[in-house]
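Structure incoming, see below.
Presenting chain A:
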Amino acid sequence: MSTTKTIFSGFGGQGVLMMGYVLATSAMHENKHVTYLPAYGAEVRGGTANCTITISDDPIASPVASFPDYGVLMNTPSLTKFEGSIRAGGLVFLNDDLVDVRPSRTDIEVVNIPVNTIADGLGSLRSANMVMIGAFVKKTGLVALETVINSVKDIFAAKGADIHERNTAAIREGAAFIEKPIHG
Partner candidate 1 sequence: MNKQLMRGSHVIAEAATRAGCRFYAGYPITPQNELPEYMSARFADLPDATFIQAESELAAINMVMGASMTGVRAMTSSSSPGISLKQEGISYMAGMELPAVVANIMRGGPGLGNIAPTQQDYFQATRGGGHGGYRTIVLAPCSGQELVTLTMKAFDLADTYRMPVILLGDGLMGQMMEPVSFPDPIDPADLPKKEWVLSGARGRDSRLIASLQLDPVKMEERNWKLVRKYDTISQHETDFESYLLDDAQLVIVAFGTAARIAKGAVNRVRGEGLPAGLFRPITLWPFPANPLRSLAASIKQILVFEMNTGQMIEDVKMSVGDISPVHFHGRPGGVIPTPVEVAEVITGLMR
Partner candidate 2 sequence: MAQQVFKRPESLKDNVFHYCPGCGHSIIHRLLAEVIDELGIREKTVGVPPAGCAVLAYNYLDVDMGEAPHGRAIAVATGIKRCRPDLVVFTYQGDGDLAAIGTAETVHAANRGECLTVIFVNNGVYGMTGGQMAPTTLPGQKTTTTPGGRMALRDGHPLDLSRMLALAAGSVYIERTAVTSPKHIIKTKKAIRKAFKVQMDGQGFALVEILSACPTNWKETPIEACKRVEQVVATQYPLGILKDATHEPTADNP
């Protein structure tokens, strides 16, 4: 791997920035070079959120993505906004429960994941972002799944063991979906 750029996007409350933070933290723990670049300010306060994560084996030149390799798009406006900029041959992860249109491009691979449904099935809709990061990491191999689980444990250390178990279950469930997608 040389340098990989991922954009996470959705609306406020979906834990979009947290997904990016988890990925960036995991990359750091694997001694990779990493930048986490959030869109900030009025844009965020207006209800949408996105962040760009660059991971590399070498020092990172630009934290800005011209054409992200991966897009993790949690709602329809995010797809509208970022579909055009994904690198040809890139990969888009869609929240199947909330994205009601499909990319028109044919030169990108699309992974549809019903993260809300899966999270709801685990008893916590709020874990949808953890389901997604689990699926994302399983599919891309950017970092190891266990690194992600450990990072999340650190990040939420103050919230207690229950939360950690819930997050771990969600991450594993997301990864399991990639291994064996359940359509429907």
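The rule we apply is simple: a contact is a pair of C-beta atoms (placed from the backbone, for glycine too) under 8 Å apart; a residue touches a chain by one contact, two chains touch by 3 or more; residues count from 1.
Basis for inclusion: all candidates are chains of the complex that A comes from, given by their letters.
Fair warning: this is a prediction, and the values are worked out from it, not measured in the lab.
Chemist: Name the candidate, out of 1 or 2, that touches chain A somewhere in the complex.
Modeler: Only one candidate touches chain A in this complex, namely 1.
Chemist: Report the residues of chain A in contact with candidate 1 in the complex, numbered from low to high.
Modeler: Listed in rising order, the residues of chain A that touch candidate 1 are 21, 24-25, 28, 33-38, 40-42, 60-67.
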